[in-house]
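One structure is given below, encoded as structure tokens.
One protein chain omitted, others in place.
For subunit A:
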Amino acid sequence: MRIFDPHIHMTSRTTDDYQRMYAAGVRAITEPAFWLGQPRTNVGSFVDYFDGLLGWERFRAAQFGIRHHCTIALNPKEANDPRCHGVLEVLPRYLAKDGVVAVGEVGFDSMTDDEEKVFLRQLELAGEHDLPVLVHTPHRDKAAGTRRTLELVAASGLPPERVLVDHLNETTVGMVADSGCWMGFSIYPDTKMDEHRMVRILADRGLERMIVNSAADWGHSDPLKTVKTGRAMLAEGFSADDVDTVLWQNPVEFYGQSGRLLLDEVDLAGTGGRAATFEGNSILRGQRPDPAEA
């Protein structure tokens, strides 16, 4: 099983997770920029975070044989803090970079006017930078938030096939299917959506435009939920090709619209290997290769 996890927040995870993910077949991921739990209070905090997604985290993932991409945006929750609105000014510099495969996560949290204004501006930026969009749907009042999301996407003029609407469930999947947008499902332990419900949705609706992710972050979550969904699909009679469609080909097709995926094999023996250093820092603490003896 080869897996592309299209939504996972690796800055919140450990190297043990990277090892387990690689062992289970994860070879590529996309890490959306999002809320860090602790609210940020100035633009500089975002800039350093974006630099980390593009720099250190990509390097760290490569140490474990996993290709790391990211999406960049001002997330819905922090769109409500005027101290963070300056992030919109710096986004164009980041949206031009290699490895940035979409604008995201954008969308609604509490359906405020500020959220809508920031969402609309970022839909425009996606058009200007020829990037797909990853849209977060709210955890509260999800159906209304998803409906409003689809109205704004339709009004933006962006082609629906360049928009992935995430965190769906049985009550919201239908309207997104009808819109022509991609349908994303975050599979969590205990809450929201699990792998068995996911398999039923796939059995009912087919595999086209279907995306499955772990959305693992700093909360109770599981970076192997993609793998577990693949196993649940096999147990219910889906073929290995079907699993590959959902867990690899679909996310590659969606993010591939950016033209910026980095999917060449990670070279563990070469310069991207375990002995490499990032800006002088290596994850092999205390075992840094000695340049004088190299």
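Here, contacts are C-beta pairs under 8 Å (C-beta built on N, C-alpha and C of every residue); 3 or more make two chains touch, one makes a residue touch a chain; residues count from 1.
By definition in this document, contacts and distances are computed from a predicted model.
Considering only "Cbb3-type cytochrome oxidase assembly protein CcoS", "Multi-component regulatory system-4", "Dihydroorotase" or "Sugar phosphate isomerase", the record for the omitted chain gives "Sugar phosphate isomerase", by its UniProt protein name. Between the chain not shown and the residues A:R83, A:K97 or A:H220, the one that touches is A:K97.
Between the chain not shown and the residues A:A24, A:V47 or A:M175, the one that touches is A:V47. The set of subunit A residues touching the chain not shown comprises 47, 51, 54-55, 90, 92-98, 129, 259-260, 271, 277-281, 290-294.
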